[in-house]
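To start, the structure itself, in structure tokens.
Missing here is one protein chain; the remaining ones are kept as they sit in the complex.
On to chain A.
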Amino acid sequence: MNSGKKKWSAALLATAVLAVTAACGSGSDGGSADGKVVLRFSYWGSDARQKMTEEAIKKFEEKNPTIDVEGEFSDFASYYESLSTKVAASDAPDVITLEIRALREYATRGTLADLSSKVNTADVDAKVLATGAIDGKQYAIPTGVNAFSLIVNPALVESSGQKLPDDTSWTWDDYVKLAAGVTSGSGGKVTGTQLSWNPAYLEIFAAQKGEPFYQGNQLGVSPQTITEWWGIMQNLIKDKGAPEAAKSSEIGATSVDQSLLGTNSGAMGMWWSNQLGAVVKASGQNLELLRMPKLAGAATGGMFMQPAMFYSASSKTEHAAEAAKFIDFMINDPEAGAIVLSDRGLPASSKVLAAVRDKLPEADQKTLAFLDEAKGELKDPPAAPPKGASAMEEMLTRYSEEVMFGRMEPADAAQKFIAEANAAIAG
């Protein structure tokens, strides 16, 4: 019997230990012991961004001693997985960072709170602000703006015996010729450019043909336009202005630091303007922004400004007022702006931009000058794309690669791409 008792007590002990560890596992929910309000703020990015953001959070907590902001940070690749899982578990962060492609996904599914009149947006450009509104509700506040553009390494162009183009008038043919010239002029050491399958690139090209990318819940781009667009890339590969298809798809899967521009093995590339700083850092050379080439005779250059990111608040938050206060601080407070600078795009608030203008690093000064100069030509920022748009880049890349490898006829691939895209964004 003695041994039996021992067994019982051991089993009870084991169960008790399990219960205790389980209890330890459940975290706090919103209020910390010292009566402060705990605000959870989720965002993605590099280590540099995390340091910067933590600094801004500290500043906010100094000004608001009753609020304790907890940053929840991950890299972009896994950001939406963890965010959607948290939302599904009714454990959404109070303040959520989003980008434009996922905005409608979250907003129309009741995840986000309407921030109209809760955050001061008087200094944000009305057209830029409108990109964060859906059905008249301001679900998200833009952090800053950027434009998809062409980045060039002038030294590499010139050392290959080529001349920088006049970007106010150059055409796609000029672009292909220049890229091929760089490759041949450098004896193959430097490649002209690298391919991009960013939907923003197709959007610009389509605009030059007078077609919108989205028309309601459908693609507005015609198969003919997509085929012509692929033609540019086919010519680049044919004339060796860009690496052959296999190498192109390999480079395409890497980040901007590993790009041809970033490793000084290519002279051009297409990126968002706020990535200029990152490419400059990776290459260590002087890089410039250029306008995208145009179709001969096009009425518009097709380039557009777009919010780099948005701040939004969870519709389920118990601390709506504090969440709005934090977003307001991040958007409107020059002290926050002085820390974050152009990390989340050039500040959306004109006041903040004016205050930090001179503190911006050289690359961002350039971006600012470039956007100012091209401002008159830029299209209005597009509305938030339909639900399912976050899959667009993956889809476009897949069909583009089929075409580049000659496994699909361009006209056929364009039809299939449009059909699949329409199915994904239909509702």
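The rule we apply is simple: a residue touches a chain if its C-beta (ideal position, glycine included) is under 8 Å from a C-beta of that chain, and two chains touch if they have at least 3 such contacts; residues count from 1.
Basically, contacts and distances are computed from a predicted model.
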Worksheet item: Of the candidate names "Protein-arginine kinase", "Multiple sugar transport system permease protein", "Asparagine synthase" or "YCF48-related protein", which one corresponds to the UniProt protein name of the undepicted chain?
Response: "Multiple sugar transport system permease protein"
Worksheet item: If the hidden chain were put back, which of A:T254, A:N286 or A:S350 would touch it?
Response: A:T254
Fill in: Residue in contact with the excluded chain [from A:G110, A:G161 or A:G210]
A:G110
Worksheet item: Looking at the whole complex, which of A:D91, A:D166, A:D380 or A:E394 touches the chain that is not displayed?
Response: A:E394
Worksheet, complete the sentence: Of A:F41, A:F60 or A:Y80, the residue that touches the missing chain is A:Y80
Worksheet entry | Contacts of chain A with the absent chain, listed as residue ranges | 4, 7-8, 10-11, 14-15, 18, 77, 80-81, 84-85, 87-88, 105-106, 109-111, 243-251, 253-254, 388, 390-391, 394, 397-398, 401-402, 405, 407, 424
